[in-house]
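For this view, one protein chain was removed and the others were kept in their places.
After this line comes subunit A, so read on.
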Amino acid sequence: MNELAQYELDQGGDGGGVLTLSGPYLVSTVGAVEDDLQDLDGPIATIDVSQVTEIDTVGAWIANRLSRQHSAEITGASERAQRLMNALGEDFDEEEIAAPRLPFATRVPEAMGEKVFNAGRGVRGVIGFLGALLIAFGSVIRHPRKFRWLALVHQLELVGVSALPIIGLMSFLIGIVIAQQGAVQLQQFGAETLTVNLVGRITLRELGVLMTAIMVAGRSGSAFAAQIGTMKLTEEVDAMRTIGISPMVALVIPRVLACTFMMIVLGFYASIMSIIGGAVVGDAMLGIPFWTFLVRIQEVVPVYDLWVGMIKAPVFGLIVGLAGCYHGMQVQGDSEQVGLRTTMAVVSAIFAVIVIDAFFAVFFTNIGWG
(Lines give C-alpha, C1' and ligand atoms only; values in the text may rest on other atoms or scores of the structure.)
Protein backbone atom coordinates (compact mmCIF):
# COMPACT_ATOMS: atom_id res chain seq x y z
CA MET A 1 0.00 0.00 0.00
CA ASN A 2 1.54 3.24 -1.10
CA GLU A 3 1.21 5.69 1.77
CA LEU A 4 2.64 8.80 0.14
CA ALA A 5 1.34 11.33 -2.29
CA GLN A 6 3.79 11.56 -5.18
CA TYR A 7 4.14 13.36 -8.44
CA GLU A 8 6.29 13.13 -11.55
CA LEU A 9 6.75 15.78 -14.19
CA ASP A 10 7.63 14.68 -17.71
CA GLN A 11 8.82 17.79 -19.54
CA GLY A 12 9.25 16.07 -22.91
CA GLY A 13 6.57 15.37 -25.43
CA ASP A 14 5.19 17.60 -28.12
CA GLY A 15 2.03 18.67 -26.40
CA GLY A 16 3.86 20.13 -23.37
CA GLY A 17 4.67 18.51 -20.04
CA VAL A 18 2.69 15.79 -18.39
CA LEU A 19 2.30 15.87 -14.62
CA THR A 20 1.44 12.51 -13.14
CA LEU A 21 -0.01 12.41 -9.65
CA SER A 22 0.04 9.10 -7.81
CA GLY A 23 -0.72 7.70 -4.39
CA PRO A 24 -3.35 8.99 -1.99
CA TYR A 25 -4.23 12.68 -2.35
CA LEU A 26 -5.89 13.35 0.95
CA VAL A 27 -5.86 16.09 3.52
CA SER A 28 -3.54 13.83 5.53
CA THR A 29 -1.00 13.33 2.74
CA VAL A 30 -0.86 16.41 0.55
CA GLY A 31 1.08 18.44 3.11
CA ALA A 32 4.29 16.75 1.94
CA VAL A 33 4.00 17.63 -1.74
CA GLU A 34 1.81 20.70 -1.74
CA ASP A 35 4.64 23.26 -1.63
CA ASP A 36 6.62 21.54 -4.38
CA LEU A 37 3.58 21.28 -6.60
CA GLN A 38 2.96 24.98 -6.11
CA ASP A 39 6.51 25.79 -7.29
CA LEU A 40 6.48 23.58 -10.39
CA ASP A 41 7.64 25.30 -13.54
CA GLY A 42 5.48 24.84 -16.54
CA PRO A 43 4.58 24.33 -19.16
CA ILE A 44 2.19 21.60 -18.09
CA ALA A 45 -0.43 20.66 -20.58
CA THR A 46 -1.90 17.57 -18.95
CA ILE A 47 -2.39 16.45 -15.39
CA ASP A 48 -2.81 12.71 -15.17
CA VAL A 49 -4.66 11.65 -12.03
CA SER A 50 -5.38 8.08 -13.05
CA GLN A 51 -2.85 6.70 -10.55
CA VAL A 52 -4.32 8.52 -7.59
CA THR A 53 -5.48 5.82 -5.19
CA GLU A 54 -7.58 7.87 -2.82
CA ILE A 55 -8.87 11.39 -3.16
CA ASP A 56 -10.83 13.80 -1.03
CA THR A 57 -11.84 17.41 -1.49
CA VAL A 58 -8.40 18.69 -0.56
CA GLY A 59 -6.79 16.50 -3.19
CA ALA A 60 -9.39 17.56 -5.70
CA TRP A 61 -8.80 21.18 -4.80
CA ILE A 62 -5.06 20.82 -5.45
CA ALA A 63 -5.69 19.19 -8.81
CA ASN A 64 -8.12 21.96 -9.68
CA ARG A 65 -5.64 24.60 -8.62
CA LEU A 66 -2.83 23.11 -10.67
CA SER A 67 -5.03 22.88 -13.71
CA ARG A 68 -6.03 26.51 -13.31
CA GLN A 69 -2.45 27.73 -12.78
CA HIS A 70 -1.05 26.01 -15.82
CA SER A 71 -4.25 25.95 -17.90
CA ALA A 72 -3.70 22.21 -17.97
CA GLU A 73 -6.21 19.53 -18.71
CA ILE A 74 -7.03 16.87 -16.13
CA THR A 75 -7.18 13.33 -17.47
CA GLY A 76 -7.86 9.92 -16.03
CA ALA A 77 -10.04 11.15 -13.19
CA SER A 78 -12.00 8.45 -11.44
CA GLU A 79 -15.73 8.94 -11.06
CA ARG A 80 -15.26 10.10 -7.47
CA ALA A 81 -12.42 12.46 -8.34
CA GLN A 82 -14.45 13.99 -11.14
CA ARG A 83 -17.46 14.44 -8.87
CA LEU A 84 -15.38 16.16 -6.17
CA MET A 85 -13.63 18.43 -8.66
CA ASN A 86 -16.93 19.48 -10.15
CA ALA A 87 -18.41 20.18 -6.73
CA LEU A 88 -15.55 22.50 -5.78
CA GLY A 89 -16.04 24.66 -8.84
CA GLU A 90 -13.61 26.81 -10.69
CA ASP A 91 -13.77 30.15 -8.95
CA PHE A 92 -10.92 31.16 -6.78
CA ASP A 93 -11.54 33.98 -4.36
CA GLU A 94 -9.26 35.83 -2.04
CA GLU A 95 -11.53 36.60 0.89
CA GLU A 96 -9.54 37.12 4.10
CA ILE A 97 -9.99 34.47 6.77
CA ALA A 98 -9.13 36.70 9.71
CA ALA A 99 -11.55 39.42 10.72
CA PRO A 100 -10.91 42.64 8.81
CA ARG A 101 -8.36 44.90 10.49
CA LEU A 102 -8.05 48.62 9.94
CA PRO A 103 -4.65 50.14 9.11
CA PHE A 104 -2.53 51.28 12.04
CA ALA A 105 -3.15 54.99 11.49
CA THR A 106 -6.90 54.60 11.90
CA ARG A 107 -6.89 51.69 14.31
CA VAL A 108 -5.09 53.51 17.13
CA PRO A 109 -7.31 56.62 17.22
CA GLU A 110 -10.33 54.37 16.90
CA ALA A 111 -9.22 52.30 19.88
CA MET A 112 -8.59 55.50 21.85
CA GLY A 113 -11.97 56.90 20.99
CA GLU A 114 -13.58 53.60 21.83
CA LYS A 115 -11.95 53.73 25.27
CA VAL A 116 -13.14 57.29 25.91
CA PHE A 117 -16.69 56.46 24.92
CA ASN A 118 -16.59 53.29 26.98
CA ALA A 119 -15.44 55.28 30.00
CA GLY A 120 -18.35 57.66 29.46
CA ARG A 121 -20.76 54.79 29.12
CA GLY A 122 -19.26 53.21 32.26
CA VAL A 123 -19.92 56.36 34.30
CA ARG A 124 -23.47 56.57 33.01
CA GLY A 125 -23.95 52.87 33.64
CA VAL A 126 -22.76 53.12 37.24
CA ILE A 127 -25.00 56.12 37.93
CA GLY A 128 -27.93 54.35 36.32
CA PHE A 129 -27.22 51.22 38.33
CA LEU A 130 -27.05 53.13 41.61
CA GLY A 131 -30.30 54.87 40.75
CA ALA A 132 -32.01 51.59 39.97
CA LEU A 133 -30.66 50.18 43.20
CA LEU A 134 -32.11 53.08 45.21
CA ILE A 135 -35.48 52.60 43.55
CA ALA A 136 -35.31 48.89 44.30
CA PHE A 137 -34.46 49.63 47.95
CA GLY A 138 -37.40 52.00 48.06
CA SER A 139 -39.74 49.32 46.81
CA VAL A 140 -38.36 46.79 49.28
CA ILE A 141 -38.98 49.22 52.14
CA ARG A 142 -42.51 49.91 50.92
CA HIS A 143 -43.34 46.23 50.34
CA PRO A 144 -41.12 44.29 52.73
CA ARG A 145 -43.36 41.23 52.40
CA LYS A 146 -42.49 40.89 48.74
CA PHE A 147 -38.78 40.74 49.46
CA ARG A 148 -37.19 37.30 49.29
CA TRP A 149 -35.72 36.99 52.74
CA LEU A 150 -34.77 33.41 51.99
CA ALA A 151 -32.56 34.57 49.13
CA LEU A 152 -30.88 36.99 51.54
CA VAL A 153 -30.26 34.23 54.07
CA HIS A 154 -28.84 32.03 51.33
CA GLN A 155 -26.46 34.77 50.25
CA LEU A 156 -25.48 35.45 53.85
CA GLU A 157 -24.48 31.82 54.10
CA LEU A 158 -22.55 31.83 50.83
CA VAL A 159 -20.74 35.10 51.47
CA GLY A 160 -20.25 34.75 55.20
CA VAL A 161 -20.48 31.35 56.76
CA SER A 162 -18.80 29.39 54.00
CA ALA A 163 -15.96 31.93 53.90
CA LEU A 164 -15.10 31.46 57.59
CA PRO A 165 -12.46 28.72 57.19
CA ILE A 166 -10.46 30.40 54.44
CA ILE A 167 -10.63 33.89 55.93
CA GLY A 168 -9.80 32.52 59.38
CA LEU A 169 -6.75 30.72 58.09
CA MET A 170 -5.60 33.69 56.03
CA SER A 171 -5.95 36.11 58.96
CA PHE A 172 -4.24 33.76 61.38
CA LEU A 173 -1.25 33.49 59.06
CA ILE A 174 -1.15 37.24 58.51
CA GLY A 175 -1.11 37.73 62.29
CA ILE A 176 1.83 35.35 62.53
CA VAL A 177 3.75 37.13 59.79
CA ILE A 178 3.19 40.60 61.21
CA ALA A 179 4.18 39.52 64.71
CA GLN A 180 7.23 37.64 63.56
CA GLN A 181 8.53 40.30 61.18
CA GLY A 182 7.64 43.11 63.56
CA ALA A 183 9.41 41.40 66.42
CA VAL A 184 12.62 41.04 64.41
CA GLN A 185 12.68 44.78 63.73
CA LEU A 186 11.60 45.85 67.21
CA GLN A 187 14.20 43.63 68.86
CA GLN A 188 16.90 45.91 67.43
CA PHE A 189 15.60 48.63 69.76
CA GLY A 190 14.92 46.25 72.59
CA ALA A 191 11.25 47.02 72.20
CA GLU A 192 9.90 43.63 71.27
CA THR A 193 7.07 43.96 73.78
CA LEU A 194 5.63 46.60 71.44
CA THR A 195 4.82 43.75 69.06
CA VAL A 196 1.55 43.54 70.96
CA ASN A 197 0.70 47.14 70.00
CA LEU A 198 1.76 46.53 66.42
CA VAL A 199 -0.35 43.42 65.93
CA GLY A 200 -3.39 44.70 67.81
CA ARG A 201 -3.60 48.10 66.22
CA ILE A 202 -2.74 47.22 62.63
CA THR A 203 -5.10 44.28 62.40
CA LEU A 204 -8.07 46.00 64.01
CA ARG A 205 -7.62 49.26 62.12
CA GLU A 206 -6.39 48.13 58.74
CA LEU A 207 -5.38 44.66 57.76
CA GLY A 208 -8.21 42.61 59.19
CA VAL A 209 -10.85 44.47 57.22
CA LEU A 210 -8.75 45.20 54.15
CA MET A 211 -7.59 41.64 53.60
CA THR A 212 -11.10 40.38 54.22
CA ALA A 213 -12.45 42.79 51.62
CA ILE A 214 -9.91 41.52 49.11
CA MET A 215 -10.79 37.93 49.91
CA VAL A 216 -14.52 38.60 49.66
CA ALA A 217 -14.00 40.39 46.34
CA GLY A 218 -12.18 37.36 45.01
CA ARG A 219 -14.63 34.84 46.44
CA SER A 220 -18.03 36.49 46.28
CA GLY A 221 -17.68 39.55 44.04
CA SER A 222 -16.46 37.36 41.20
CA ALA A 223 -19.19 34.82 41.88
CA PHE A 224 -21.85 37.57 41.73
CA ALA A 225 -20.59 38.80 38.38
CA ALA A 226 -20.37 35.31 36.91
CA GLN A 227 -23.77 34.19 38.22
CA ILE A 228 -25.69 37.26 37.15
CA GLY A 229 -23.76 37.43 33.87
CA THR A 230 -24.62 33.84 33.01
CA MET A 231 -28.25 34.47 33.93
CA LYS A 232 -28.24 37.42 31.56
CA LEU A 233 -26.85 35.27 28.74
CA THR A 234 -29.42 32.53 29.25
CA GLU A 235 -32.17 35.19 29.26
CA GLU A 236 -33.16 34.33 32.83
CA VAL A 237 -32.95 38.00 33.75
CA ASP A 238 -35.25 38.89 30.85
CA ALA A 239 -37.67 36.15 31.90
CA MET A 240 -37.77 37.65 35.40
CA ARG A 241 -38.58 41.08 34.04
CA THR A 242 -41.45 39.78 31.92
CA ILE A 243 -42.96 38.05 34.95
CA GLY A 244 -42.75 41.33 36.80
CA ILE A 245 -39.89 40.45 39.13
CA SER A 246 -37.29 43.17 39.28
CA PRO A 247 -33.83 41.63 38.92
CA MET A 248 -32.54 44.46 41.07
CA VAL A 249 -34.79 43.34 43.91
CA ALA A 250 -34.45 39.61 43.37
CA LEU A 251 -30.77 39.33 42.46
CA VAL A 252 -28.86 42.46 43.36
CA ILE A 253 -30.26 43.57 46.72
CA PRO A 254 -29.83 40.23 48.52
CA ARG A 255 -26.25 40.02 47.33
CA VAL A 256 -25.35 43.60 48.15
CA LEU A 257 -26.99 43.39 51.58
CA ALA A 258 -25.32 40.07 52.31
CA CYS A 259 -21.94 41.45 51.32
CA THR A 260 -22.36 44.62 53.38
CA PHE A 261 -23.53 42.87 56.50
CA MET A 262 -21.18 39.92 56.30
CA MET A 263 -18.15 42.16 55.82
CA ILE A 264 -18.72 43.55 59.33
CA VAL A 265 -18.83 40.07 60.81
CA LEU A 266 -15.99 38.70 58.70
CA GLY A 267 -13.84 41.79 59.28
CA PHE A 268 -14.18 41.47 63.04
CA TYR A 269 -13.54 37.74 62.88
CA ALA A 270 -10.46 38.28 60.74
CA SER A 271 -9.02 40.81 63.20
CA ILE A 272 -9.53 38.41 66.08
CA MET A 273 -7.90 35.56 64.17
CA SER A 274 -4.89 37.79 63.35
CA ILE A 275 -4.48 38.73 66.99
CA ILE A 276 -4.56 35.06 67.93
CA GLY A 277 -1.91 34.41 65.29
CA GLY A 278 0.19 37.19 66.79
CA ALA A 279 -0.30 35.79 70.27
CA VAL A 280 0.94 32.39 69.14
CA VAL A 281 4.15 33.96 67.83
CA GLY A 282 4.47 36.02 70.99
CA ASP A 283 4.27 32.85 73.05
CA ALA A 284 6.67 30.88 70.89
CA MET A 285 9.29 33.52 69.96
CA LEU A 286 9.12 36.42 72.40
CA GLY A 287 8.34 34.65 75.61
CA ILE A 288 5.10 36.56 76.11
CA PRO A 289 2.56 34.05 77.41
CA PHE A 290 -0.46 33.61 75.19
CA TRP A 291 -3.00 35.01 77.68
CA THR A 292 -0.76 37.86 78.69
CA PHE A 293 -0.57 38.85 75.03
CA LEU A 294 -4.36 39.02 74.83
CA VAL A 295 -4.65 41.00 78.05
CA ARG A 296 -2.00 43.44 76.81
CA ILE A 297 -4.02 43.92 73.62
CA GLN A 298 -6.89 45.15 75.75
CA GLU A 299 -4.61 47.62 77.48
CA VAL A 300 -2.70 49.05 74.52
CA VAL A 301 -5.31 49.13 71.76
CA PRO A 302 -7.72 52.08 72.09
CA VAL A 303 -11.31 51.09 71.55
CA TYR A 304 -11.70 53.52 68.65
CA ASP A 305 -9.35 51.27 66.61
CA LEU A 306 -12.14 48.74 66.63
CA TRP A 307 -14.61 51.38 65.49
CA VAL A 308 -12.31 52.44 62.66
CA GLY A 309 -12.32 48.88 61.35
CA MET A 310 -16.00 48.29 61.87
CA ILE A 311 -17.00 51.54 60.16
CA LYS A 312 -14.90 50.72 57.13
CA ALA A 313 -16.11 47.13 56.85
CA PRO A 314 -19.68 47.73 55.63
CA VAL A 315 -18.45 50.36 53.16
CA PHE A 316 -15.98 47.88 51.70
CA GLY A 317 -18.66 45.20 51.61
CA LEU A 318 -21.01 47.54 49.79
CA ILE A 319 -18.34 48.34 47.20
CA VAL A 320 -17.50 44.68 46.60
CA GLY A 321 -21.17 43.69 46.28
CA LEU A 322 -22.01 46.61 44.01
CA ALA A 323 -19.03 45.98 41.74
CA GLY A 324 -19.88 42.30 41.38
CA CYS A 325 -23.56 42.85 40.65
CA TYR A 326 -22.97 45.86 38.40
CA HIS A 327 -20.53 44.01 36.17
CA GLY A 328 -22.77 40.96 36.13
CA MET A 329 -25.67 43.06 34.91
CA GLN A 330 -23.48 44.60 32.21
CA VAL A 331 -22.84 41.25 30.52
CA GLN A 332 -24.30 40.94 27.09
CA GLY A 333 -23.44 39.01 23.95
CA ASP A 334 -21.25 35.98 24.46
CA SER A 335 -19.57 33.89 27.12
CA GLU A 336 -16.32 35.79 26.75
CA GLN A 337 -18.04 38.79 28.32
CA VAL A 338 -18.73 36.81 31.49
CA GLY A 339 -15.04 36.19 32.02
CA LEU A 340 -14.16 39.77 31.17
CA ARG A 341 -16.76 41.24 33.50
CA THR A 342 -15.82 38.86 36.31
CA THR A 343 -12.23 40.05 36.10
CA MET A 344 -13.34 43.68 35.99
CA ALA A 345 -15.59 43.16 39.01
CA VAL A 346 -12.71 41.87 41.13
CA VAL A 347 -10.14 44.37 39.91
CA SER A 348 -12.37 47.41 40.26
CA ALA A 349 -13.64 46.29 43.67
CA ILE A 350 -10.15 45.81 45.10
CA PHE A 351 -8.94 49.05 43.57
CA ALA A 352 -11.88 51.05 44.94
CA VAL A 353 -11.50 49.46 48.38
CA ILE A 354 -7.84 50.46 48.59
CA VAL A 355 -8.48 54.01 47.39
CA ILE A 356 -11.29 54.51 49.89
CA ASP A 357 -9.16 52.97 52.62
CA ALA A 358 -6.59 55.69 52.03
CA PHE A 359 -9.25 58.37 52.42
CA PHE A 360 -10.48 56.73 55.62
CA ALA A 361 -6.95 56.65 57.02
CA VAL A 362 -6.53 60.40 56.59
CA PHE A 363 -10.05 61.10 57.83
CA PHE A 364 -9.77 59.08 61.04
CA THR A 365 -6.36 60.53 61.87
CA ASN A 366 -7.71 64.04 61.47
CA ILE A 367 -10.66 63.49 63.78
CA GLY A 368 -8.23 62.41 66.46
CA TRP A 369 -8.59 58.65 66.17
CA GLY A 370 -4.92 58.29 65.27
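One rule holds for everything that comes next: a residue touches a chain if its C-beta (ideal position, glycine included) is under 8 Å from a C-beta of that chain, and two chains touch if they have at least 3 such contacts; residues count from 1.
Methods note: contacts and distances are computed from a predicted model.
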Task: Name per UniProt, for the chain absent here [options: "Sulfurtransferase", "ATP-binding cassette domain-containing protein", "Aspartyl/glutamyl-tRNA(Asn/Gln) amidotransferase subunit C" or "NADH-quinone oxidoreductase"] - done: "ATP-binding cassette domain-containing protein"
Task: Options A:3, A:41 or A:299, residue touching the unrepresented chain - done: A:3
Task: Option touching the unshown chain, where A:11, A:28, A:118 or A:187 are the choices - done: A:28
Task: Interface with the undisplayed chain - residues on subunit A - done: 1, 3, 24, 26-32, 34-35, 38, 54, 56-58, 61-62, 65, 80, 83-84, 87-89, 92-93, 95-100, 333-336
